[in-house]
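Here the complex is missing a single protein chain, while all its other protein chains stay put.
So, chain A:
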Amino acid sequence: MLTIANRSFQSRLFTGTGKFSSPKEMEQALLASGTELVTVALKRVDLTNDQDDILQHLKHPQFHLLPNTSGVRNAKEAIFAAQMAREALETDWIKLEIHPDPKYLMPDPIETLKATEELAKLGFVVLPYIHADPVLCKRLEEVGTAAVMPLGSPIGSNKGLKTIDFLEIIIDQSRVPVVIDAGIGSPAAAARAIEIGADAVLVNTAIAVAGDPIKMATAFKLAVEAGRMAFEAKLAAVGNFAEASSPLTTFLT
């Protein structure tokens, strides 16, 4: 079972709440996905309104909210946003998204490291969205991050695991859970991420924008489960070499 900070998860599929055609459709898709951790953009919810349409549709005991700071551009704004979220949504969990670049939404490693350190000191459970940068992951670990969330490819791009070589290093080195966060465009890519040992994946666009989001959510659920089973069953080694017909080492008796 996956544990992050003090919480355990049956499901290794984390989900987002944006881009759906209605809050109702979002709710049904998330229920179908079996997800237990749902990220919500602070900029989209009205924290002063307890009847907020998005939050109303997330009121299920299995959904834990993971507010995210999408829209902030530096550590200071992120810390302010996290505090706002803690107060309004009564959770210490925060998905740190600091992308000063609104075009490609690339995460800022320097500001993210600063904000993680500060927020961890303030008692937050920090899940930072970052590049697939193995050194940054270790640095985040040192300052108290609860998990790392490296990208598979640019956010919303559905391009899959373009960063796989670096993800493998991160997974190999990490002492905290590794959640592949962005670019997972198909159930196959989600399964692959879990197969190579990622602890979880976060999927939004591929579900929300699918022709049938509910069916796609189910497909992701099954893919993640299959990926995990494959990981636990230990994949057979991929044979890179054919056996040489004239063995080279038979002289070593």
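Note that in this section a contact is a pair of C-beta atoms (placed from the backbone, for glycine too) under 8 Å apart; a residue touches a chain by one contact, two chains touch by 3 or more; residues count from 1.
The rule we apply is simple: contacts and distances are computed from a predicted model.
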Quiz prompt | Undepicted complex member, UniProt protein name, chosen from "Tyrosine lyase ThiH", "Transporter", "ABC-2 type transport system ATP-binding protein" or "Nitrogenase iron-molybdenum cofactor biosynthesis protein NifN" | solution = "Tyrosine lyase ThiH"
Self-check item: Residue, one of A:Ala29, A:Leu42, A:Leu161 or A:Ile194, that touches the chain absent here
Solution: A:Leu42
Quiz item: So which of A:Asn74, A:Thr91 or A:Thr218 would be touching the chain we can't see?
Solution: A:Asn74
Exercise. Would you indicate which residue among A:Gly18, A:Pro109, A:Gly144 or A:Gly197 is in contact with the undisplayed chain?
Key: A:Gly18
Quiz item: Mind pulling the chain A residues that touch the left-out chain?
Solution: 18-23, 42-47, 69, 71-74, 76-77, 80-81, 84, 100-104, 156-158, 205, 208-209
